[in-house]
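Every protein chain but one is kept in place in this view of the complex.
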Amino acid sequence: MTIPLMNQLGVVKRNIVRADAAAVAQLGRLGSATVHEAMGRVGLLKPYMRPIWPGASAAGSAVTVLLQPGDNWMMHVAAEQIQSGDIVVAAVTSECSDGYFGDLLATSFKARGARGLVIDAGVRDVRVLQEMGFPVWSRAISAKGTIKATLGSVNVPVICAGALVNPGDAVIADDDGVVVVPAADVARVAALAQKREDLEGEKRAKLAAGVLGLDMYDMRGALEKAGLRYID
Amino acid sequence: MTIPLMNQLGVVKRNIVRADAAAVAQLGRLGSATVHEAMGRVGLLKPYMRPIWPGASAAGSAVTVLLQPGDNWMMHVAAEQIQSGDIVVAAVTSECSDGYFGDLLATSFKARGARGLVIDAGVRDVRVLQEMGFPVWSRAISAKGTIKATLGSVNVPVICAGALVNPGDAVIADDDGVVVVPAADVARVAALAQKREDLEGEKRAKLAAGVLGLDMYDMRGALEKAGLRYID
Amino acid sequence: MTIPLMNQLGVVKRNIVRADAAAVAQLGRLGSATVHEAMGRVGLLKPYMRPIWPGASAAGSAVTVLLQPGDNWMMHVAAEQIQSGDIVVAAVTSECSDGYFGDLLATSFKARGARGLVIDAGVRDVRVLQEMGFPVWSRAISAKGTIKATLGSVNVPVICAGALVNPGDAVIADDDGVVVVPAADVARVAALAQKREDLEGEKRAKLAAGVLGLDMYDMRGALEKAGLRYID
Amino acid sequence: MTIPLMNQLGVVKRNIVRADAAAVAQLGRLGSATVHEAMGRVGLLKPYMRPIWPGASAAGSAVTVLLQPGDNWMMHVAAEQIQSGDIVVAAVTSECSDGYFGDLLATSFKARGARGLVIDAGVRDVRVLQEMGFPVWSRAISAKGTIKATLGSVNVPVICAGALVNPGDAVIADDDGVVVVPAADVARVAALAQKREDLEGEKRAKLAAGVLGLDMYDMRGALEKAGLRYID
Amino acid sequence: MTIPLMNQLGVVKRNIVRADAAAVAQLGRLGSATVHEAMGRVGLLKPYMRPIWPGASAAGSAVTVLLQPGDNWMMHVAAEQIQSGDIVVAAVTSECSDGYFGDLLATSFKARGARGLVIDAGVRDVRVLQEMGFPVWSRAISAKGTIKATLGSVNVPVICAGALVNPGDAVIADDDGVVVVPAADVARVAALAQKREDLEGEKRAKLAAGVLGLDMYDMRGALEKAGLRYID
Partner (left out) sequence: MTIPLMNQLGVVKRNIVRADAAAVAQLGRLGSATVHEAMGRVGLLKPYMRPIWPGASAAGSAVTVLLQPGDNWMMHVAAEQIQSGDIVVAAVTSECSDGYFGDLLATSFKARGARGLVIDAGVRDVRVLQEMGFPVWSRAISAKGTIKATLGSVNVPVICAGALVNPGDAVIADDDGVVVVPAADVARVAALAQKREDLEGEKRAKLAAGVLGLDMYDMRGALEKAGLRYID
């Protein structure tokens, strides 16, 4: 259960094992909240990561990038590693809100087949990105550009917004946030998430009819045992 | 003017005195900014409380909930206390951005007659909530779910985002934020707010015609007395 | 290169030299990100300054205002100094998120010819402002009103969200943020920005065709020299 | 359980009922963490409230002040209401970090018998305050002074750093933070807190001897029942 | 280079491979800044992690804990896994500043041989902890206690304040922050760090004598090539 040294700088890993595409697609349909529950409430990026427009959603397997502050050189290196169906997940070695990514890089990423970008930093040209239909989840929007001077890495494990992301992991991103599912677990998690989803329809109907969760989930006994008192 | 012990845990108050519905509706039409002015600039929740979609607005009387960090058990207890026209106002005993509320609870709250939720924490399923037309004001959006293990309370006075909310108080929420009006004061505040609103039409017309606030409000003398100097 | 005493209080400068209108318009078409690059990556306000609705954009020359915390008196003084094509840029002497500006002031500013407001504080009546088409970039939205008791200044140099703004400077604001260009530099910056923009079309076409930035910008040699290693 | 309108502006209440001095002293000896536990984990101000020097501690009954942003006029009004053994608790109507309080006010407060200040804003002259032995808990330290222009109130209920404080309540402040105990509850809470403290000595001795909390609190069964697995 | 599923809940790993004690001690003498440089500027926890008193320092191998928000149950489970020379590293599944740790747990941890605690949450009883000489690095100080209701894990890989920590990793903590060195790398990193340190004495002497870094590091040519201009 020990994890090897992370954050090696100056390395690009070319061959990565991507999560199963069908399972990733299924996870994407189920959405980040349901997937996060099915994962046992782990794998969520911190909630400051927000889509740059409402309604954005994407699911794919991760190409990871480790960036230096104020330096987007490795984004160009990452572009070459993108395959159709990938989502680029970018971390920075220290906190930075500069605009690492704009319409030119988005054009390139899209041409390579990328489905979106998750970046623990800033992006710009957000109106054009929305017109292009290229979704981004970021911590900031900033017109400030970056330099190209220092090496980072591509396709090493990264910590992005508090979550560990390995290259090839499934990334599920929508209005509720971004969840990462280890590549080896996508089928299992998709099955669990689907089961949750299937049960929700029935629950929703009951609740819509006015049944209380107190009764539907049979909570009254536990609440009473915990000492809940009703007063008038 | 002394206030009794708050935050009693493990208590549900069933009978609360709700603010007058007609006055609440009037306050809702006038909007949070006008109501806040009429209140003498008190009763506003901190501005980090934002609607989860633009254009959301709601007015109702408060059903209050005190939650534990990462635990939404009391939201189910609160559902039973909702009457038509209520807004649920939820506080947490320490800062937390987890997603306490999603589409299932929203279905239940809506079925009970709730007009919206104000929560000093996170929510999820925001796209579905928008489709349902169920408005929420929150400090965060997060896919992270919660457990059901520890008691809080329902319909006790709570401090939500820096404002005291008593059960039954009027809650006015829109794009500008969330204002709380004590139930006993709604008629008085509505009258004051209406008076402000009535005066604004005339002012707006003058300003639109190019009249300066300096003249309309007769400020030049006071500015000069305070020492304002014009230079070229 | 020394700058004179700023933040003089109680002063209104009437005659200011505004940036050339044609160059300002050109800068506005090019957008904040391109202008910021052309400036050499300076002049950007901090990225917490956000438009109050998506898609807002404005370009004009600055009428500056220095405000006191919780006091919007000088906004009325500023209104008189507005000419057609101006953008009001408001700073506060200490951090404050109160709602200094709403629909009445917007009506007045618009009647005077203002194209927008950039304020390192809060605003309110945001739905009406959007309906009026009056764009604002702010650090917060807040229903909390302000008083009129203490002098600030109008058309003095101010520091707004970390950037120095002189009266008359060009202000370019859109979804990506707010950039300030000194009035004396607008023509030079517009030419540089236009050159960048002209070059982008060709680049975009290449990238869209799948050419990599690595090749288009001829980066492979520099990356290898910096020690980048590819592994399988 | 309903609470009357708070934050009335322009009011000074002269006669307040102070918490029992002996119980307050006992609570002070027990410390904020123990008192907070005895209260049932309520009544704690947010943890951003920090003493301006390490080791500061104070216990007293609250004289409350409601201040306007950037305006410390009411601190002078409050001084007159201070009696020996009081702690002044100051809230602001919107967030502000200005330096409301320095060595002159501290000299006055101390002369009136105050034991300290809790303020949800900034203070200054901190080195002199430490030399004077006048403890302060604040959200910020700032050299920025304030004006005297707008009324607030004295001895009304206030919300200070997220906690409701009534005039006369017991305030216990030390390195761990600030806890408020309703005046009517001090004897009961002091007894509960003393009981906790009395039990801690025995526990401390066992733990120091290497006994595990797992055994001392008899947790192993509950952990196993919850599903805890040990692996090698 | 792929990392297995993290954050498994409800698991305690008993046998972990600890970093070599001699190398850990050497890293501790060299300090977090030098070690971080020797690591290639990786492995640093975010700078909001601060010692609870100035001058605190500790070096040891990590016993990791994954906690739930507002729940310190697993701290007691962790205590049993502590061996002499360990530092406990605690992460929480979502952001929380509650006081998870106080003098009783510190007594227990110390009796088991722990050298300190690194926790991405709050602690309390800080004055007693300082008197005990038990150092803690935390994101907050808070008197708020926690419950014991939900399982986390012990000795699984955790992400603490943005850094991945495996059980057994070396943890170097002092006034400058907290650095993590993978257990397998401690000897190599210690050698690199020692080499840096050995070189610094000579550099320090030159700089103290007035030699400029510009000359000592031979920077003038590179600066000129980059375009640096000197003006009078």
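Points to keep in mind about this one:
Going by the order they are written in, the chains are A, B, C, D and E; count residues from 1 in each one.
The rule is simple: contacts are C-beta pairs under 8 Å (C-beta built on N, C-alpha and C of every residue); 3 or more make two chains touch, one makes a residue touch a chain.
If you're wondering where the values come from, they're calculated on a predicted model, not measured in any experiment.
Taking every chain of the complex into account, the chain not shown here touches A, C, D, E. Only one residue from C:55, C:133, C:162 or C:227 touches the chain missing from this view: C:162.
Only one residue from E:33, E:111, E:147 or E:184 touches the chain missing from this view: E:33. Of the listed residues E:17, E:132, E:191 or E:214, the one in contact with the hidden chain in the full complex is E:214. Along chain E, the points of touch with the absent chain fall at residues 31-33, 36-37, 41, 44, 47, 50, 54-55, 174-177, 179, 200, 203-204, 207-214, 217, 219, 223, 226-232. Residues 10-15, 53, 73, 76-77, 79-80, 97, 99, 102-105, 107-108, 110-112, 122, 124-127, 140-145, 148, 150-151 are the ones on chain D that touch the missing chain. In the full complex, chain A touches the hidden chain at residues 68-71, 93-98, 142, 144, 147, 149-150.
Keep this in mind: only the chains that are shown with their structure count from here on.
Traced through touching neighbours, the fewest hops from chain A to chain D number 2. Looking at chain B and chain D, the chains that touch each of them are C, E. Over half of the residue numbers found at the chain B and chain E interface occur in both copies, marking it as a same-residue contact.
Averaged Cα coordinates give chain B a centre that lies 31 Å from the centre of chain C. The residues of chain A that reach two or more other chains are 13, 41, listed in rising order.
Chain pairs that touch one another are A-B, A-C, A-E, B-C, B-D, B-E, C-D, D-E.
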